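Only one protein chain is missing; all other protein chains are in place.
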Amino acid sequence: MIDLLSDTVTLPTQEMRQAMFVAEVGDAGYDEDPTLNRLEALAAEMLGKEDAAFLSSGCQGNLAALLAHCPRGHEVIVGDRSDLYDFEAGSVSVVGGLVLHPVPTEADGRLSLDNLRSAIRDKSDYQCAPPGVIVLENPHCQRGGRVLPASYIKEVRELADEHGLPLHLDGARIFNAAIASTKPPAEIAEAFDSIMFSLSKGLAAPFGSMVCGPRPFIDRVKRYRKLLGGGLRQAGFMASAGIVALETMVDRLVEDHRRAKLLAEEIGDIPGIRLESPVIDTNMVFFRLERDGLSVPNFLVALSQRDVRMGTLREGVVRAVLHYLISDDDVDATANAIRSVLQAEPR
Amino acid sequence: MIDLLSDTVTLPTQEMRQAMFVAEVGDAGYDEDPTLNRLEALAAEMLGKEDAAFLSSGCQGNLAALLAHCPRGHEVIVGDRSDLYDFEAGSVSVVGGLVLHPVPTEADGRLSLDNLRSAIRDKSDYQCAPPGVIVLENPHCQRGGRVLPASYIKEVRELADEHGLPLHLDGARIFNAAIASTKPPAEIAEAFDSIMFSLSKGLAAPFGSMVCGPRPFIDRVKRYRKLLGGGLRQAGFMASAGIVALETMVDRLVEDHRRAKLLAEEIGDIPGIRLESPVIDTNMVFFRLERDGLSVPNFLVALSQRDVRMGTLREGVVRAVLHYLISDDDVDATANAIRSVLQAEPR
Amino acid sequence: MIDLLSDTVTLPTQEMRQAMFVAEVGDAGYDEDPTLNRLEALAAEMLGKEDAAFLSSGCQGNLAALLAHCPRGHEVIVGDRSDLYDFEAGSVSVVGGLVLHPVPTEADGRLSLDNLRSAIRDKSDYQCAPPGVIVLENPHCQRGGRVLPASYIKEVRELADEHGLPLHLDGARIFNAAIASTKPPAEIAEAFDSIMFSLSKGLAAPFGSMVCGPRPFIDRVKRYRKLLGGGLRQAGFMASAGIVALETMVDRLVEDHRRAKLLAEEIGDIPGIRLESPVIDTNMVFFRLERDGLSVPNFLVALSQRDVRMGTLREGVVRAVLHYLISDDDVDATANAIRSVLQAEPR
Partner (left out) sequence: MIDLLSDTVTLPTQEMRQAMFVAEVGDAGYDEDPTLNRLEALAAEMLGKEDAAFLSSGCQGNLAALLAHCPRGHEVIVGDRSDLYDFEAGSVSVVGGLVLHPVPTEADGRLSLDNLRSAIRDKSDYQCAPPGVIVLENPHCQRGGRVLPASYIKEVRELADEHGLPLHLDGARIFNAAIASTKPPAEIAEAFDSIMFSLSKGLAAPFGSMVCGPRPFIDRVKRYRKLLGGGLRQAGFMASAGIVALETMVDRLVEDHRRAKLLAEEIGDIPGIRLESPVIDTNMVFFRLERDGLSVPNFLVALSQRDVRMGTLREGVVRAVLHYLISDDDVDATANAIRSVLQAEPR
């Protein structure tokens, strides 16, 4: 099976298994797990922030970060096609009494300055939930893995500053953004008060995410980690895999990006396939079917019969995600399988 | 001062003061206030529902109703230009751990069926907050007091039924909608599981709202009323005014509608004034200024210097609300004041 | 009916009805109700605090005050026999994500310093909800209306200061405490950061409570008032009655206290009646039945057949509450009715 469903399906590398096997661990409940502490220091350093915390998932990372930023009753300004808004069960409202305020997501993943500006409610008006934080997503998953321009981020930072608002980055795949723009991740992170990134997607650690930011903020994140039940006892096993992920899996993301472009090129010419965007910034390819009578679900079934798995995030759009388990040959085989499906299906 | 800021500025009538003066009251904490019980029975009957509860405000009415409909973590699907979304401080998220899910509001106050359909998340997907309730607003305040067509409400009801969702009406001004469509309010309310309407807007009671619906639902509303601190001891004073409001102030709303049309006609031709909509369904007139250099704040100040007060709900739009304290002469005087402002202001 | 169920059953005086009849009111949603503003200024002045806010009930007053004191996840340290813990539906947990931490209530309404001290959790330990506020109740309702000694309050204030915690007073009946100790209420309030008192109990206003404290705190209280739906439009009607309550009903509470002592004396010698406490500080008398086979429910029914109503707050204890509608003759008649019940009931 060539599995392009998501980069979350990545399995840990042999080196990670080895690292877990010999990991030095302790009781993190008493702050005595040396490997956890090493991972948190490494992540903070790589992102150029004062401190970092290991959380169990991207959801938990974003949740703890937003709780740490916003008092009860404040608004989380976020894109309406963001993973945070769509796939995290509204947890900031449930857990923290925060109000989600979605703004339209542009085709390239930006939230327009105008839309952001009108989403910032008047904090002196008691009829309104006051603004609490602005959240960007980079790269933007539902917009095809597009990377936000540095100049745009700078403008949003200025807007946030005007209103005294913190700026959080859902940077689940921030290393993909960094590799794509040939910048160190710390340079992207600089404009943000806090960043969440995932260890278990392209980086292939078993699970977990890191939240990076100033020390007092990270202290609050760790308090919420405990409250959410995310304080892991002998956390060093996961941390050891995370360290391997950060040390060995970042630079090779460039391969995933190259293969995503390759796949886009190979399938872009197939009659009946229309790419959502000609621009492929990172490791994802989104496309639509333009064949009457061929639905996405039927297409996905036919594809899986040819040993290729893809998925769909929203109606009518197919997504293929590249990752370290996919080779150049797999890309060719995938293109062939798509051709085969389109030839086999009645026109 | 001709006060067109809102119909919330209405003062109680002399008959209401008289009713309060002689009101028979008791301790509602022990369910012993006869006048409160009379008001709740009257409201239920008028809206064609099994039972009703008196709440302190429209905010509290909507809040208690939505808490009574939705368990923790469910979504409230609501218009992005609704008063509930914009002016109730996100209270359903803060108090009840509910997730606000705004959908685009059409120019006439409808939420399109397509947009509603895509806002209903897959309840079997643990990544998503499951849908909890759909909320419509009728008449629609921020869309100029427009009244929703019965056929449209019927379609939304069918969509809600398909998904097993309750349908709530923010009917703060439902009697305006009823008068405008020459239907009894119960006929509008019929398609909804629950309705909130206000006593203190066009109906001029000092404050308070009613929530109407099935008895077990109203019992839950009353439990939340107590939890929110909205259980009023000798509530009969307010209830007595509410009874007068329902008995004497409904039919006369037709006058406010007539005067709103009159005002729209009179000012629609003034150069520099553009009506937001040529259609005036109820008691509001929204317009924009088309004079370079004349901002809405400056316009409102100049108007107030001519003893007329209006307000603005969103950038660039002026709102005038008609109510029982405004006469035909006031409408003329208002149009004259606007003319005077536009003549005086530098072109 | 001689109604001793509670002082919440008090009906507004004729002077209050008159004040409501002529009340000058405005739209408090735009901060334009002059009578509301007068009441808030008067309450602040009487309690010696910078500002005050009118809330719909004692529940809402305590709720808004505690939300304004405590961020999400903090503990409310409160007596386990307090009205706040027992009769306010746990609203601070539901609405605000606060944790109720009850401590044992002594027979005289105090919370012992030792018990308070051990209830203050280590705020550096992420396993624990950090302390947020200490709440006292004075007079203490479930402890027979007992008044807290000034020296005790001073000690609690010092403990709170040691830990940097705010101190809130549930002073629903604070004027009873003031009258009982012949001190101005501001002298009692001085040790507290905030005080809630009720207008509708002994003071006989229709409903409502006041929260008093520093201005920035009261601003937060008012924000929560709006969020809870407790922002009342033409609030001046209730405010006008509240002003009469504060101006005319405070000094006469001394009569209620005298009659409570009188009632205690008259019934203390009746065989089969045992007073809970020989000390009557304010307007309540608690007693137990010592007659085999005579249950409290049966006693209350027999009493009501003799036109006297009392109630019970917890198993085995009867409560009688004195208020302005009860005369000296009513006290005699009550004692006679109790004697009659005890004679009639089979021994």
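Details
Per-chain residue numbering starts at 1, and chain names A, B and C are given in the order in which the chains are listed.
Simple rule for what comes next: contacts are C-beta pairs under 8 Å (C-beta built on N, C-alpha and C of every residue); 3 or more make two chains touch, one makes a residue touch a chain.
These numbers come from a predicted model, not from an experiment.
Note on the undisplayed chain: of the listed residues A:Leu63, A:Cys141 or A:Val156, the one touching it is A:Leu63. For the chain missing from the display, the contacting residue among C:Ile2, C:Leu116, C:Ala129 or C:Leu262 is C:Ala129, taking the whole complex into account.
Although one chain is not displayed, chain B still touches it through residues 67, 71-73, 96-97, 126-127, 222-223, 226-227, 231. Although one chain is not shown, part of chain C still touches it, namely residues 72-73, 75, 86-90, 93-95, 97-100, 102, 118, 126-129, 315. On the side of chain A, touch with the chain left out of the figure occurs at residues 5-6, 8-9, 11-12, 17-18, 20-21, 25-27, 29-30, 32, 55-61, 63-64, 89, 91, 94-95, 200, 206-208, 223, 226-238.
To be clear about the criterion, only the chains that are shown with their structure count from here on.
In whole angstrom, the spacing between the mean C-alpha positions of chain A and chain C is 53.
In this assembly, the C-alpha centroid of chain B lies 35 Å from the C-alpha centroid of chain C.
Separating the centre of chain A from that of chain B, both taken as means of CA atoms, is a distance of 41 Å. Residue positions 72-73, 97, 126-127 of chain A are each in touch with at least two other chains.
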